[in-house]
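Removed: one protein chain of the complex. Kept in place: all other protein chains.
Moving on to chain A:
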Amino acid sequence: MRMNKRVLLLLLPGLLFLAAFMLVPITLTIASTFVQDGKLTLEGYLYFFRDGYFNRILLTTLRVSVVTTLVCMVLGYPAAYYISRASARKKSLLLALSIFPLLTSPVVRSFSWMIILGKKGLINSFLVNTGLIAKPLDILYTPTAMMIGLVHLFLPLIIITLLGVMENLDHELVRAARSLGASPFAAFRKITFPLTVPGLIIGGILVFVGSLTAYTTPALLGGKERVVSTFLYQNAMTLNDWQAASVIAVIMIVITFVVVGLMNAWANRLNPKG
């Protein structure tokens, strides 16, 4: 297609906005982390990676994000598959129900989880009152609570992403596989699953990046447990150490890119067509 060059001008406003408010600040932030007292140095990063406290936070963050992503994949895939096969009326109802959690603010939802997960919360009162356990479980203010909150937050996201891919799947392919001798399960394993893996990967990336950068949910459900984003906030806002905050921000960006790259590579291996 030949395009009139002047049409490219339409890109300009958006491009200028992004350049002014995103590219420039990010470049400056990244650049600032390599400079200390007017000299080029990696000291900012070395300081963090030598610090046991920060390493623990980084590990907790990664663990919470990875587990959240895996749980979302495992719970979201069958749900999306079921919705994609439902009749049109049922489909819109189920879709509305699965998107519903997105319509409430993370703050409100986190408070609901505090009521459910707390020492005197619904779960613990039930378990103690029925005599299943003697002492209330520590769920709230642990990484587990963060994961529960994050799964709740991001499950709709992965379901919607998967649904998009599954609805585009040509069901003649499944019939073709069956006619060639594949049981329903074999047809799923060899055809449906490989062809919907891209949705799983894209959904997984969204959930992982979301979990990695989520602030409200870990802040409210994590208690004293820190993740990288709450740690960053603490450095910038409470300790007013913008240099440290910038370093943490760059580490988060790098982790995001590495994970997205790895997941894409995995997707390509499973499905060469992408």
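One rule holds for everything that comes next: contacts are C-beta pairs under 8 Å (C-beta built on N, C-alpha and C of every residue); 3 or more make two chains touch, one makes a residue touch a chain; residues count from 1.
Following the convention adopted for this analysis, contacts and distances are computed from a predicted model.
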item	value
Protein name as given in UniProt for the chain not displayed, "Spore gernimation protein", "Multisubunit potassium/proton antiporter, PhaF subunit (TC 2.A.63.1.1)", "histidine kinase" or "ATP-binding cassette domain-containing protein"	"ATP-binding cassette domain-containing protein"
Of A:I160, A:A177, A:I205 or A:V228, the residue in touch with the unshown chain	A:A177
Listed residues A:L195, A:A214, A:V227 or A:I255, member touching the removed chain	A:L195
For chain A, the residues touching the chain missing from this view	170, 172-173, 175-183, 186, 190-191, 194-195, 271-273
